[in-house]
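These notes concern the structure reproduced below.
In this view, the complex is presented without one of its protein chains, the others remaining in place.
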Amino acid sequence: MVSFIIRRLISAVLVLFAISVMVFLIFFATPGVDPAARIAGRSASPAVVAAVRASFGLNRPLPIRYLLMMEHLFIKRDLTSYVNPNTPVIPQILRAAPVTLSLVLGAALIWLLIGVLGGVVAAANRGKFIDPLIMFVGIAAVSVPAYWLGEVVNYFTQSRFHSSVFSWVPSSGYVSITTSPVQWALHLVFPWLTLAALYAGIYARVLRAELVNALNEDYVRTARAKGLSERRILVRHALRCSLVALVSLFGLDFGALIGGAALLTEVVMGLPGIGQLTYNALQSLDLPVIMGCVMYAAFFVVFANAVVDVLYALLDPRVRVA
Amino acid sequence: MAALGVVLFVVTACLLAPVYAHDLAHVDAFTSNLNGTIRLNGRTVSVLQANTQGLGFGVTPIGPTWHFTNYFLGADNQGRDVFARLLYGGRATLLIGSTSAIICCLVATVLGLAAGYFGGVIDWVVSRVFDIVWAFPIYLLAISLSVILLTSGLNIGPLHIGAGSLLLPILIIAMVFVPYVGRPLRGIVLSLKEREFVQAAIGSGASDWHIITKEILPNVAPTIIVFLPLMVAFNMLTESALSFLSIGVQPPNASWGTIINDGLGLLYTRPWVAIAPGIGIVLTAGALNVLGDGVRDAFDPKARLRGSI
Amino acid sequence: MLRNQLTRRIGVPLAALAMSILGVVAVAPGSPAGASTSYQSAHAGGTLKLLATQGSGTLDPQVNYTLQYWQLYQATYDGLVSFQKVSDAASFQVVPDLAVAMPKVTNGGKTYTFVLRKGIKFSNGAPVTVNDVRSSLQRIFKVSNPNSGSWYNVIVGGPACVTTPATCTLNGGVVVNAATNTVTINLITPDAEFLDQLAVPFGSILPSTAPTKDAGSVPIPGTGAYKFKSYNSSTGIVMVRNPYFKVWSAAAQPQGYPNEIDMNFGATVESEVTAVQNGQGDWVYDPLPSDRLQALSTTYAKQLHVHSLTANWYLPMNVNIAPFNNLKARQALNYAIDKNAAIKLFGGKLLADPTCTILPPGFPGHVPYCAYNKGSGSTYNGPDLAKAKALVAASGTKGDAVAIVVINDSVNSAVGQYVQSVLNSIGYKATVKPLSSNIQFTYIQNTKNKVQISLSQWYQDYPAASDFVKVLLSCSEFHPASDNSINMSGFCNKSLDAKMNTAETLELTNPTAANALWGQIDQQMMSKYAPWVPLFNPKQLDFVSKRVGNYQFSRQFYMYVDQLWVK
Amino acid sequence: MPDDPTSTEAVLSVRDLKVSFATRQGELRAVDGLSFDVGSKEVLGIVGESGSGKSVAMYSMLGLVRDSNVTISGSVKFEGREILGLGDKEMQSVRGGDVGMIFQDPMTALTPVYTVGWQIVEQIRAHTDLTKAQAKARAVELLGEVGIPNPQRRAGQFPHEFSGGMRQRVVIAMALSCNPRLLIADEPTTALDVTTQAQILDLMEKLQQSYGSSIVIITHDMGVIAEMADRVVVMYAGRPAEIGPELEVVRFPRHPYTWGLLGAVPRVDSKNTRLVTIPGVSVSPLDVPDGCAFAPRCEHRMAICDERPALLGDGEHVDACWLSDAQRVAIRSGSKTSGGRP
Partner (left out) sequence: MSGEVLLRATDVVKTFTSRGKKLGARNVATAVNGVSLEVRRGETLGIVGESGCGKSTLARCLVQLLPVTSGSVEFRGVELTGLSRRQLRPHRREMQLVFQDPYASLNPRRTVGDIVADPMRINKIGSDQEIGDRVRDLFVTVGLDPASIRRYPHEFSGGQRQRIGIARSLSLNPSLVVADEPVSALDVSVQAQVLNLMADLQESLQLTYLFIAHDLGVVRHVSDRVGVMYLGEIVELGDAEGIYGSPLHPYTEALLSVVPELNDTDAPRRERILITGDVPDPSARPDGCSFHPRCPVATDECRTLKPPLIELRPGRFVACHHPRNID
């Protein structure tokens, strides 16, 4: 196990390194985005730009600039934005993280609940009317663009019916849970539902497929031969084995979302989370912030991959030994 | 079957966009019509209507006329026919979705075959690239590439792709999803390589080329075919998301995503501009998903594609 | 774009002499100024909630170059002089602020002597001394102020400070005398705009203890009625009353009304508007979304305030590359564009006026004039497509590919698409290239990017003809292959440049004649060279909540946030 | 079929069992008129090649065929009680309680995520009132009985930690956990090596003696039948071809299909130069002839074979073939050259 973790760690660090180099190269190869010109300010004279360039070390060779940036990001931890000078990147990310976490946690609860319920009900009722119905709803949910759903939800809750049915919906934005738990929840209800819709659809469909596969397994036949009830077979045997797939799926999705994959939902719903931070940084080509966000996101993706491996081992004893 | 019907219907309707625009509605979906007027119920009406109430600020495009021959879904802020744009936009969305899916599958197949079959250094390199792209959050990669390429265009040797070209979103989306197809394909190739019929071919002295093209490829093909409709649906969604963020299809070209984006500015006054293309996406992507399920059932019950933006 | 953020840019006057020295001196010290004379304490108190989609970078007044924060600095920082805080036209007037009176100008306009007021304290309690003034002027260079190399290097010792900011002393440029409480500033050459430049936030007087690098999100103590309590570039700003503030000149720094002024970031502009409608916010910084205008102007008419701006939306054409290296092609586009149509995209004719000149109306030197018009007349009548097509045909550029680079927000992108349509209709093969607002501005300046035509805006920061004509169209502002080349047309005409210099010299002695000359240059520029298509002069539309009273508008810095009543 | 002489003491009595599936290609008759009895403490072997319907027959009796397109008819009496068509609840007490089952592939027959002890306890608790601890103790005891060393520790291990043979022992322990009167073993040794197979068969024999269960063993391997079974049912195309005591069927097979089946087995004890083969391929269950199912492959078919032969014969040894005894004797004596046995 220890060696497994060390191996994972090494490969994770290598992957993160490769990604950081990639991001750095991508964004330095772009014309029209000379950070010195933008830091110096609009229409600064060439002399001022030169002074700024020197003071930010932007006149040094690329590898040095890369190393400097990494040093500021990881060792000194004081990397600052180009667009908002002297705004350190790390605190920005740390401030955005709770917003994203709030969004994703709530949504995850909802989608797990709906997804698992939908998948189990559909699998238990194979061949009946309710199965294709659930699957149809699932496909619809999977096919709805998240941002569009968000906008339509906004349209109905913030505009069309804001004066009637949805008068209780606060204007979009985020309120910290420490400020007011009620406002926190009220602000997040629709973002939660919007984000959860897609994943609930995916999970219901995946779980149903897994369950149907599991129900055709030999061990289910054994369980029947043991004289167990259908409910017990479905829940204790089929579902328990299908959870392995679901949990790994969940781990990866959750990791990606915490890392900012809910970007569109955050942007549309006006939540100042990691996704929005990333998006704004990308829009303004603010390399330090982009780098910070990408590292943060990639960390969670890589971390989620590793956690999923461990979860796998916990859930599936076959992996534990190998 | 119904799903196939829906897909065919949408494709046909979108392909017929010029017919509708030029012969039925007599509009150009890509030219601003800020001073335009139409005849509606016997009256001449401006396509863009200045506000006459209160302080008189604001100009609002005409809403849905529900007359199929003109401004069926109303106009956008440039005074262009939303319905005509919807059809043209569908062309772009479908084109990007399908072409990028095909390119993605092609590249993934080549890489997956090379990595899985030859192993060694090739496998190591390809797998590491897959690893990195895999760990690079997909939305971030797509958006980064889009932002950059839209600024500079793409120059590879003599090949120059302008920033407004549809090829850019196609290539970006295709590249970003390569590992999602390539990885499972590599696995399939690895297991196929150990299959006895491949061993038999080696045993009779077959060349690598023979084995790849005659023995392995035909067995990988069904998986790719299963992936395709799902990929198309998924790429459509990705395209529309990028376009929605203004980093996909560039104006005045339209895709469903850009129309939704246009429509956002009109959500309070003319919600149909944003809602209609969304329905188009849901309908088409949904039908493709159903179709994909059908194809999967027919070919390969185990394939699954995932990822999300 | 989602943010609907319209970048308001502030123009850069360069070594120009727009305001006569006499004009400045004419303003008597402590002269009564507008509303500030009668402070109505009954309205004091409460919290003003301003809303913006996002923050605007560093909070350092000597670095930040955005209207969003300049508007707030009016209540938090003072210079030796400042623009008078009254409504409308008089707000262009410079008045003494931390200085007792307007400076004594000697040595042929090269020496300015200020006497500092006594008893003024920074918000940290420290008294304002002449040393603070000197260090603040040095600090302009030490923080690499954007205009340190174009405005303040006129101070003796300035050029050296630009090249090596760290060791800036301004020796001989700024001389202080603590005993007499005077500050003497020596210039290399006379500069009529020097006081204007000291009156903008860059000239803020800060404690000498302020960091000598960009303070970023850490507030620096100031002398205004308010101080920044906290700043977070992603969530918001909190301003509270400066406990050490006492009114010394209501014209320069009046007492404010709200006890606290917050600016919150992060919401979409749609929800900002909704919030103001519902009274959850008091004012929206961002341009109002066009599809809300109709409802607002009917239901919330009393809460809307419109004011003309001295600003220009225009299409700079690159005069060095095809097809716009051909005068006929540039003229053709000037004929072809329907400025009223473009205004429709901006929100309708009540929110902008079409223009054919480089200088905006209400600016010194502006003369109504229209070279490319349907028919004749000095005011804009409409496009002349026939002439345009004929010119394109004559130019031989028909069929050329043209890409117009615009910001990817909804209004800019819409105007861009309209221009693209027009270009197509007169025979070009046009495409639109929308870029993010943060990139577009520098992108279109760099000649390496081979931008043929773009859409840009220019908002003045103080009224001087050179601010538009010289900054945007003179040879000295054209730097090939640089992201900082504000002359986007790449226009460089030696004889016009000479005229500009003449106009500047003339300003020292005869401002009226100088203004007339600037007007001539403007007309000549457009009729003979047409490097731009001027589109329209936008208006500022402010939407405030129902409870807000005492709305006052400065042409210089727009709405006075500290003068609003929330009680 | 004998006229029900043993039905009162038969543990399992099957009469005219028919199982068919409605498929797109038509009706698939998997089992078509199967009748047999399993006496108390008797080991009945059901032998047949793949597709002969031997497993489907067993699964359908116990309600383990869960396919909405299936039709099952006939009668299956367990200890005199009709169990065909019982409700889920009642069937659940039969399965695992009265009837234990052992499956072909021990690698997949156990739920991978639970310890083997847990899985045995689960079954015990489903059918008895034992407490968890008692059930646990019983499970360990059972594991010991089936020859798993160190049962206490092994009970806490997961299926994948066991070898194939050991896993099959676990399955057997589970099947026996509720003292079933009948044990159905579906190809219990097919997936195992010959040395392991010997161990398992040995174990089953021992346990059968100590538990006194009746056993139905389903296999394609005549050798296994020979080792284990008291009586044999030879199945072909879903129908019984021949039923009789094991020794009789092996030494004096009556049905031509049984002849072929026996003659096709290569032997370790003698080198037969040429194997007896049955020409052609097994008939598809989608189009079993109405007459004798084996007729299309039978070298001795006659016109009458278009009619379905009844199971007839002498005493316990019956078969379904139109050949007369005399014809059979003639054929058997003439076939010596092709490697048949006396």
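For clarity, chains are labelled A, B, C and D in written order, and residue numbers in each chain start from 1.
As a convention for this text, contacts are C-beta pairs under 8 Å (C-beta built on N, C-alpha and C of every residue); 3 or more make two chains touch, one makes a residue touch a chain.
Please read these numbers as outputs of a predicted model, since none were measured by experiment.
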Touch criterion as defined above, residue of B:Leu15, B:Leu40, B:Val125 or B:Ala200 at the omitted chain: B:Ala200
Option touching the unshown chain, where D:Val70, D:Leu262 or D:Ile331 are the choices: D:Leu262
Residue touching the undisplayed chain, where the options are D:Gly144, D:Gly223 or D:Pro245: D:Gly223
Positions on chain D contacted by the hidden chain, ascending: 49-50, 163, 165-166, 193-199, 201-202, 220-224, 226-227, 247, 250-251, 260-269, 271-272, 274-279, 281-282, 341
Where the missing chain touches chain B, by residue: 195-197, 199-207, 210, 214-215, 218-219, 221
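In this text, only the chains that are shown with their structure count from here on.
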Where chain B and chain C are represented by their mean Cα positions, the distance between them in whole Å: 42
Whole-Å gap separating chain A and chain C, where each centre is the average of the chain's CA atoms: 40
Centroid spacing, where centroids are CA-atom means, of chain B and chain D in whole angstrom: 56
For chain C, residues contacting two or more additional chains: 2, 270, 435-436, 439, 443
Junction residues of chain A - those touching two or more other chains: 31-33, 154, 159, 267, 283, 285
In the complex, chain A residues that touch chain D: 127, 217-219, 221-230, 232, 236-237, 240-241, 244, 315-318, 320-321
Chain C-touching residues of chain A, taken from the complex the two chains share: 31-34, 36-38, 40-52, 55, 80-81, 83-87, 92, 95-96, 154, 158-159, 162, 171-174, 267-268, 270-272, 276-277, 280, 283-286
In the complex with chain B, residue positions of chain A that touch it: 11, 15-16, 18-19, 22-23, 26-27, 29-33, 139-140, 142-149, 151-152, 154-155, 159-160, 198-199, 202, 206, 209, 249, 253, 256, 259-261, 263-264, 267, 278-279, 282-283, 285, 290, 293-294, 297-298, 301-302, 305
